[in-house]
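Excluded from the complex is one protein chain; the other protein chains are retained at their positions.
Chain nomenclature is as follows: A and B, assigned in order of appearance, with residue numbering initiated at 1 for each chain independently.
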Amino acid sequence: MTVILGQTFTGISIGAVLLLIALGLSLTFGQMNVINMAHGEFIMAGAYTTYVLQKSISSAGISLLVALPVAFLVSGALGALLEWLLIRRLYLRPLDTLLVTWGVSLMLQQLARDIFGAPNVQTRAPDWLTGNITVIGGDDPLTFANSRLFILGLAVAAVVALSLTLRLTPLGRRIRAVVQNRDLAEVSGISTSTVDRTAFFLGSGLAGVAGVALTLVGPIGPTMGTNVIIDAFLVIVVGGIGQLKGTVIVAFVLGVLQSVLEYSTTVSVAKVLVLVAIVAFLQWRPQGLYTLRTRSLV
Amino acid sequence: MNVLKGRSVRAWAGFAGAAVLLFAIAPLALSDFRLGLLAKYLCTAMVAVGICLAWGRGGLLTLGQGVFFGLGGYAMAMHLKIADAGPGNLPDFMQLYGTATELPWWWKPFENPAFALAATVLLPMAVAALLGLFIFRRRVKGAYFAILSQALAAALAIWLIGQQATTGGTNGLTDIQGFFGYSLDDPVNQRMVYFVIAAALLLLMAIARQLINSRYGELLVAVRDSEERVRFLGYDPANVKLVAYVVAAGMAGLAGALFVPAVGIISPALIGIVPSIEFVIGAAVGGRASLVGAVLGAIAVAWAKTALSEEFPAAWTYFQGLLFIVALAFLPGGLASLAVLVRRRKAVERKTAVIPVGEAA
Partner (left out) sequence: MSSGSSGSRSSRVPRRGFLAVGAALTAVVTLSACGAKTDAAGSSSDKAAKIDVSGDTVKVGLLNSLSGTMAISEVTVRDSLKLAIDEINASGGVLGKKIKPISEDGASDWPTFAEKAQKLIKEDGVAATFGCWTSASRKAVKPVFEKNKSLLFYPVQYEGLEESPYIFYTGATTNQQIVPALDYLKSKGLKKLYLVGSDYVFPRTANKEIKAYAKANGMTILGEDYAPLGSTEFSTIANKVKASKADAVFNTLNGDSNVAFFKEYKSAGLTAKSMPVVSVSIAEEEVKSIGTQYLAGQLTAWNYYQTTAGAANAKFVKAYKAKYGQDKPTSDPMEAAYTSVYLWKAMVEKAKSFDPEKVKAASDGITFDAPEGKVTVDGASQHVYKTARIGEIGTDGQIKEVWNSGKPVKPDPFLKGYSWASGLS
């Protein structure tokens, strides 16, 4: 029983990490249809931001909390810069965007290597995030890791903030208008290029926040972005492009599926099975879990 | 009719020129090592021929070519490993890592050279057909197709890595000694392998050119540019796409198969997401819709990777990244569009100066 509960929690926490890294993509890829391979490097930028801040702020806890907004701004600015320099020229060519941003990601990785050195760097987690909470005591205790709970909370907060922004603010209305019908939005007086850049800023900023969270569970190094990027894209594709709801559900489903399969088989087998399941699922429902219905034929 | 004739004459002249270059000049001008590298580049160019067809002409985002390249490569390498071991023996790595005393059942057919050779092309084509059949019927397109291909590439690579006892795991199949009875140790035979690869590339280009200039080729471009209209005209775009996808997969498989004797290794590192992207980038840099552009682009990008990393081992990825960015963001038609541009300007200005086309690479 504790095993089942424990694995479910593990699955949910894996899902929370997935959700956090995919959330930014749901804006840039899901809403704007830009396949940004450098998204992983924006996550990396967030993680390195945490590392740099820890050098000047001695308290691990405070520096972590400060890193959240700072990383959002740093990665967001990088994203807006990328959009202005390159991506705005490429909106009509999705695969070219993929290849160009792949080039960007290569350069950013090398840049990180040259600035921070090739080896991974270390950040200290505050003590209140390294322990765990005992839910069921006894001989076979069920424990939840504090760092995982923190990430879960962060993911939920980010989802709520993003969906409220999209739903309630004027900016969100403009983003949705541009996604649903770019030409009509343009003639209605919305500056679509400004909306694009803002949306890219938000999406990339969320990658930065994910980077801060990843410092709690994984390595901080030049290639940390490439390790997670494909999983993040898969979450969006399976969830259905342009659907926040789909992204959230799929992140948690894939997380639980991965953890259950991992427990009963091995990590490699679980990974292969999950990927094959995704391919099969897309054969059955090529538009993903939820589809955005628009009037366009394409 | 005259136009047609003139074009085919020039095409033949071009082919002849390329053949002279590949078969006479390159072997004379290059050291054995550089010729071996050229053989490797030509293998990526063979993949690019397929990509030109499926992506450049058909608009399919072929981001999983590594899968087909790998299937072809493993099919060939499995046969060569069995042949190296000799009858009744297990390939060296199985003795080292495995516990089995005889070949696994799925290795056995590859003992037969005819089966293995056919499998290098037919296996990738069959996988592509199976995959494409569903995907194109369901009208999966664009980004979905790209990401799905990548998922498949990742899955195959991870699976191969996990089966160390029967696939060599991360190592892949290494230390391949012979190629259908010829020792790969001998530089003369290495040269032969190069010639086989060069001939195969020219053959694939000829096939692709025929396809592109045929009625089917026009239909393919039509599907790329407006799938709905083709459907309204009574054609089934799914079938049109499927053919291009399957042919491209077969070409990638053949390229993988010939890569094995040229380089002597096939490993999961050549299958995953990164190599799949690199295949596409070569074609894109050269010019995806132009056969010659795609082939030259693939060769140029592969060569640039070697040259840059030899010259700047610690900083070459900057240059590589920059090359991709500049070529793709600012030259949507690839370097082939430069050639068109140059030609136009020449026509307008009637200048006689020679402009080196290839040097932009």
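In this section, contacts are C-beta pairs under 8 Å (C-beta built on N, C-alpha and C of every residue); 3 or more make two chains touch, one makes a residue touch a chain.
This one's a predicted model, so the numbers in the text were calculated from it and none came from an experiment.
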Out of A:Pro69, A:Gly131 or A:Gly153, only one touches the absent chain, namely A:Gly131
Of B:Met46, B:Ala77, B:Ala143 or B:Ile158, the residue touching the omitted chain is B:Ile158
Answer key for A:Ser193, A:Asn227 or A:Gln283 versus the chain not shown reads A:Asn227
Had the left-out chain been drawn, it would touch subunit A at residues 3, 6-7, 10, 13-14, 17, 109-110, 113, 117-125, 130-132, 140-141, 143, 145-148, 216-224, 226-228, 258-259, 262-263, 266-268, 271
It is residues of subunit B that touch the chain not shown, namely 1, 3-4, 7, 10-11, 13-15, 17-18, 21-22, 25-26, 29-34, 36-38, 40, 57, 96-97, 158, 161-162, 164, 169-172, 174-175, 185, 187, 209, 212-215, 217-218, 221, 263-265, 267, 269-270, 287, 289-293, 295-296, 299-300, 303, 306-307, 309-310, 313-314, 316-317, 336, 339-340, 343, 356-359, 361
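Keep in mind that, in the parts below, only the chains that are shown with their structure count from here on.
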Subunit A to subunit B, mean C-alpha position gap in Å, rounds to 33
Residue positions on subunit B within touch of subunit A in the complex are 55, 61, 63, 134-135, 138-140, 142-144, 146-148, 150-152, 154-155, 158-159, 161-162, 228, 273, 277, 280-281, 284, 315, 317-318, 320-325, 328-330, 332
Interface with subunit B, subunit A side, in the complex: residues 29, 33, 35, 86, 89-90, 93-96, 98-100, 102-107, 109-111, 114, 230, 233-234, 237, 241, 266, 268-269, 271-272, 275-276, 278-279, 282-283, 286-288, 297-298
